[in-house]
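To start, the structure itself, in structure tokens.
With one protein chain withheld, the remaining protein chains of the complex are depicted in position.
Presenting chain A:
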Amino acid sequence: MKRFIGFVTKEFYHIFRDKRSMFILFGMPIAQIMLFGFAITNEINNVNIAILDQSKDNETHKIINKISASPYFHIEQEINSEAQIESIFKKGKVKAVLVFQNNFIKDLQTKKQAKVQIITDATDPNIANTITNYINAILQNYLLENNAINQPNYQIQTQTQLYYNPELKSVFTFVPGVMTVILMLVSAMMTSISITREKELGTMEILLVSPLNPLQVILGKVFPYIFLSVINAIVIVTLGVFVFGMPVQGSLFLLALESILFIITALSLGILISTVSNSQQTAMMLSLMGLMLPVIILSGFIFPISSMPLPLQIISNIIPAKWFIIIIKAIMLKGATIQIIWKETLILIGMTLFFIGLSIKKYKIRLE
């Protein structure tokens, strides 16, 4: 035990004296969560739009006022002809143009229907989509108000309820995602680099010649990163809750346990990487290409798995991060208990055991 403490102390010296490690460990999580939380978002706010009102009547004015009163849109300019649409899009000044056709009010009164055209700049498809939905909602709202006076024969009202994330806040998906990425990065990449560093420097040989057995060496190297990863997880959840209003509906204890399980999964991957690479560079490349990319792309963090082509959907099952994201989303947003997420938990445990077994086997081969 005393030896173990000595070993861990030495490991902390390495970490605290290396600026790059310190940055990855503490700067990165905060920077990432802030970036994802504030900058990268699917919500729209104050989007510039233009209006082409060919009718210029009372009703179109009412609608335009409604739109400009909403916090989502800012009416940048009113244009006079369709020919201008193309040129203002090209200048990039507005994201959408709302076109009212001639005789809007007349059509409304005589034909009981009138046409509005929403033209969006779809170079950014997500935003274009959101803009269309928001404008539609405003128009529906206008119709409802007016119909209350005009009393049509009958109508169907859809009532939409969004469970677990009623405001469709993107931060709700980013907090679990960033947490997964960071834990993977810290646990797998940092441990694999720190183990291969000892190999590169030749100190691994000294450690193996010492009375410490290989298991003690590995545990000593890994332990500080478990500790630091737990701190990181706490920082991320705290930021998520207090800065972005992310709820934690389920038990914090279960969340902590599942996070530790995932940290161990990532560490076992890190150890596995270090057994197959002999230099820090190789370890870094393997971690980035082999772990980070799948975590970001295939885990469902950014791109929904259900809309991926079938082969990718199948591949996503072997990505531990996918299961962890399902687990923490369920705990944080839905208040899930272990009865609900036991399957995902078992999958993670199984993967961890598999990676550890494989590392031990590789390690032995190397020693022979």
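We take it that a contact is a pair of C-beta atoms (placed from the backbone, for glycine too) under 8 Å apart; a residue touches a chain by one contact, two chains touch by 3 or more; residues count from 1.
Note that contacts and distances are computed from a predicted model.
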Name per UniProt, for the chain absent here [options: "TonB-linked SusC/RagA family outer membrane protein", "Probable glycine dehydrogenase (decarboxylating) subunit 1", "ABC transporter ATP-binding protein" or "histidine kinase"]: "ABC transporter ATP-binding protein"
Contacting the left-out chain in the complete assembly, out of A:Glu82, A:Asp124 or A:Glu205: A:Glu205
For chain A, the residues touching the chain missing from this view: 2-3, 6-7, 9-10, 13-14, 17-18, 201-203, 205-213, 367-368
